[in-house]
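Heads up, one of the protein chains got dropped from this complex, but the rest are sitting where they should.
Take a look at chain A:
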Amino acid sequence: MQFFGSKRKKLILAGDQRVASYPHSLQFYLQPPSENISLIEFETLAIDRLKLLKIVENLGVSYVKGSEQYQSKLEIEIRRLKFSYRESSDDEFEARRRDHISHFILRLAYCQSEDLRRWLIQQEMDLFRFRFSILPPDTVQGFLKDSHLQFETISKEEKALHSQDILDSSMPLGGNKYELEAVYKVPFADALDLFRGRKVYLERGFAFVPHQDIVSIILNDFRAKLSKALALTARSLPSVQSDERLQPLLNHLSHSYVGQDYNTQGNMGKISLDQLDSLAMKSFPLCMRQLHKALREHHHLRHGGRMQYGLFLKGIGLTLEQALQFWKLEFIKGKVDTDKFDKGYAYNIRHSYGKEGKRTDYTPFSCMKIILTNPPSQGDYHGCPFRHSDPELLKQRLQSSKVSQTGINQILDYVKGTHYQLACQKFFDLTHNIEDGMFSLNHPNQYFLESQKLLSGGREVRKEPSQPEVPQAKQSVQKTSNSTSSPPASLDSTLEMDMEGLEGYFSE
């Protein structure tokens, strides 16, 4: 692991040094590991870390983060995978070492695209938040000190002076917590997640942060450092990838975050254009049904819709020639003539197939991307129907898809809890007549593949023999709103912005 050219350390460390290398159960991962490890260990560590992060993701979707169930389940899983989780008197060196090394391996595997980085940052932040939350109060200060995170506390007098303002700005501080706990004074920009929602008192450029909210400052810093580090890692990646022992492994790792990126490959050309209408009714997620229907009705889609739908179609196997034909036939029914289509739109389609410009072969959008980025505005039909529709409208759409009242309520409950992907998955389950939980949905193309598997009998249907789609799905197409999406529960909008910032690093 000396990809980063840092100094090599002695392999076996004596007891004191062992403690010194990892003083805490959580860390900022500022120094890359520098020991030699075997390829087998490299792989095992990476896979274990990946398992852990997948668990973090799934728990975050199923439970309210920070709730008792979430905390206890996460703790059990971390322990099972032998990663460090709790400060204790036991020698945790090995667990912390595993944590350290595996984190850096995943950085290598997950620095390559925006989606991967976004996913890794989100899961690592949740993991960090969990570990910080179970840190015993008396070790918090020590951890902050060791991480070079020192915050200025305000004096008793200043605290008394501002008590009303601080109490009016912050989450409720129970009992006499305010008297007991420290209040820190940090530059306002470090408290972005707090001040943007007016959850902290600001004065003259400083945020007055009660101790209970300090985690948000620390996470802000953690995220900033990890984003930057991933950007730098991506730049030095070519040299790592030239090692033919690592390259396949890293690729494999990054593909397993959801399985795959759903970029065509195997199924290219297996679909004919006249199948599309019936496939749309049977196997498209709501978002794609909505786009398909809008396209058929208006003979046009705006750019956001063309991207989201076009790449989805590419993912299910439309060839470039088919795509050109499909869009052209539809557009020329509307206001666009052949000439204008060839000049204006054909280029973009070839571009998305990697035949123009930078020649990037674009991959279909994941639910996360659809939910978090580029929200639809006037005239747009893209986005996630569960995220971007008026609840009333969504309800009507679901009704017209013949989803039962109970089903609709369940879906709307998920939506209310911002669990858009779960809502979509529920929609899948209900319209395919299966019981829940056969897979964890995070990509519209995954929805399509799973649906096709079920419909073609490739997969065992639990309830009743595949009567898949059930008539309802057909009508469902009538309504425009559907989709598949739903990123894990937490819609961390600052994460989104963070990624925007990241683009800067990459384009330099």
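Quick note on the criterion: a residue touches a chain if its C-beta (ideal position, glycine included) is under 8 Å from a C-beta of that chain, and two chains touch if they have at least 3 such contacts; residues count from 1.
Simple rule for what comes next: contacts and distances are computed from a predicted model.
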item: "DNA primase", "DNA repair protein RAD5", "Ral guanine nucleotide dissociation stimulator-like 1 isoform X1" or "OLC1v1009413C1" - which is the UniProt name of the missing chain; value: "DNA primase"
item: Absent-chain contact - pick from A:145, A:177 or A:196; value: A:196
item: Among A:41, A:165 or A:413, residue touching the chain not depicted; value: A:165
item: Residues of chain A (touch criterion as defined above) contacting the omitted chain; value: 165, 168-169, 188-189, 192, 195-198, 201-206, 358, 390, 494, 497-498, 500-501, 504, 506-508
